[in-house]
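See structure below.
Note that this complex is displayed minus one protein chain, with the remaining chains in position.
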Amino acid sequence: MSARVILGVVLAGVLAAGEASAQGAPTAPQGRGAGAGGQGAGAAGRGRGTAAAPPVRRMPDGKPDLSGFYDSVHRGANYGIEEHAGSTLTPPGQGIVVDPPDGKLPLQEWAKEELKSRQTPARGYDDPTAHCIMAAGVPRGFYVPSPFFIMQTPTHIVVLFERMAWRHIPLDPKRKHLPDSIRLWQGDSVGHWEGDTLVVNSQNFNGKPWLNEVGEITSHALTVVERFTPVNANTIMYRATLTDPIVYTRPFTIEVQFNRDPNGEMLEVACHEDNQDLQHMKDVKDAGTGLEKK
Amino acid sequence: MTVNSQIPTPRFQTARRCTIGAAALAVLCLAAAPVLAHHSFAAEFDENKPIKLSGKVVEMRWSNPHAWIYLDVNNNGKTERWAFETGAANGLFRRGWRKEDLPAGTVLVIQGWQARNGTNTANAGSITFPDGRRLFAGSSNPNAERDK
Partner (left out) sequence: MTKRVGTVALVLAAAVWLGAPGLTGGAAAQTAGAKQIPRMPDGRPNLQGIWQVRNRAAYNLEDHHARYRMPATLSVVDGGKIPYQEWALKKRDENFANRYKDDPFGKCYMPGVPRIMYIDFPFQVVQSSTHVAMTFEWTNVHRLIYTNGSKPVQGIEFWMGDSRGRWEGDTLVVEVTNHNDKTWFDMSGNFHSNGLKVTERYSLMDADTIRYEATMEDPKVFTRPWKISMPIYRVKDMDRILEYQCVAESEEADGTFHREPRTWYPR
């Protein structure tokens, strides 16, 4: 493993401490002892994905119990889903794409050009979360550096994001998706169990969210299949396969680990109520100067 | 206390400025409290406009996804109000820091990158007291006697 990637891993861990609850910097690649999660002193119950962690919790009906307060080991995905070096103002990322195997997003040609455009400073204004539209879409809510809370009943999973938004995932095999003409920021999700994995199908997206701050792209044609697989009492491995025939040449899959903090609680992110940044970015957009791609 | 431009220690650049290898060296490359926002930094701030200022805290807005520290800075006899974007309030709160830990009047030295729109606004790369100690340093507030 290159030294740069080692540094990136350490940096990503420290960066995540800025907003999420304090995390130890992962010292190993994701999935092997990455000890994120937990607040302050006291590592009791902190999942590390090892044999020492307690086994998967269960609901009375025998299904895994996914409920709890989680941080994700996001590996800098909110600043670039592929592996990327950092620059002065952009954190690095180790990459979360597991398919295609080369870790690269399979963009169509028009989308490659659009992505370059989105990375010019004048277009930062076009990121909906810069406007504090906190419904980050799927799957961005799971790799922004901010925790979330999963509630689970036999018929329902609800995810509450500290960056104020939610997703409902009914566990009803007869549930139909919304009509095609209803489009939502968070899409429309239906879930079912396959063994110990929660499988969630989502569609009815409005195409407005960006996949992250650097403008990675989805459209209204997006459909997502997510798989939540509990590893032990405190760890979930999350995979999402995104299919978007307007933007990509084929589906791709990302993977992120979620770590539960049994003592953690949600706080509140009130972004729009005190958004100082938007005006600065609007000024840049309005100035329309020939700002180079960073 | 004067406005003073310097190249701040880069936070995220790797190969060139920070020699890699031992974890100890990697730590030296981390100049500052990370600032994780909800928008692209590069769209709002300019890496080619580094800035280093020192001044007195007027107030800190404990907001999310990032907080703001307002400083009154003496620039050649004139007082200028500067706004610095810094880490999320919730992250600080979880590490035991509270509003009263940064009283108005505290002198701070902030290195960062100025906003592209030319206003007295910057993204804070490093915030220290005049003696060099980092503000809100460490993974928890050692002086916190509070629960959680």
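Order of writing sets the labels: A and B. Residues in every chain begin at 1.
The rule is simple: a residue touches a chain if its C-beta (ideal position, glycine included) is under 8 Å from a C-beta of that chain, and two chains touch if they have at least 3 such contacts.
Keep in mind that what you see is a predicted model, and the values were worked out from it rather than measured.
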Query - Sole residue of A:82, A:99 or A:114 that reaches the chain not shown, by the stated touch rule - result: A:114
Query raised in the report: From the list A:199, A:237 or A:266, which touches the chain that is not on show?
Result: A:266
Query - Which residue of A:158, A:199 or A:225 touches the chain not shown here - result: A:158
Query raised in the report: In the complete complex, which positions of chain A touch the hidden chain?
Result: 60, 67, 110, 114, 126, 128, 131-135, 149, 151-156, 158, 160, 164-166, 168, 170, 175, 178, 182-186, 188, 205-208, 217-220, 246-247, 265-268, 270, 272-273, 282
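One rule holds in what follows: only the chains that are shown with their structure count from here on.
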Requested in this report: Find the geometric centre of each of chain A and chain B from their Cα atoms only, then give the gap between the two centres in Å, rounded to an integer.
Outcome: 26
Query - chain B contact footprint on chain A (complex, rising order) - result: 3-4, 6-8, 10-11, 14-22, 27, 39-41, 78, 85-92, 119, 121-125, 127, 129-130, 132, 144-146, 162-163, 213-215, 265, 267-271, 274, 276-277, 279-281, 283-284, 287, 291, 294
Report task. Mind listing the chain B positions that touch chain A in their complex? Result -> 10-15, 18, 20-21, 23, 26-27, 29-30, 33-47, 61, 63-66, 68, 83, 85, 87-88, 90-91, 93-96, 113, 115-117, 119, 121, 123, 139-140, 148
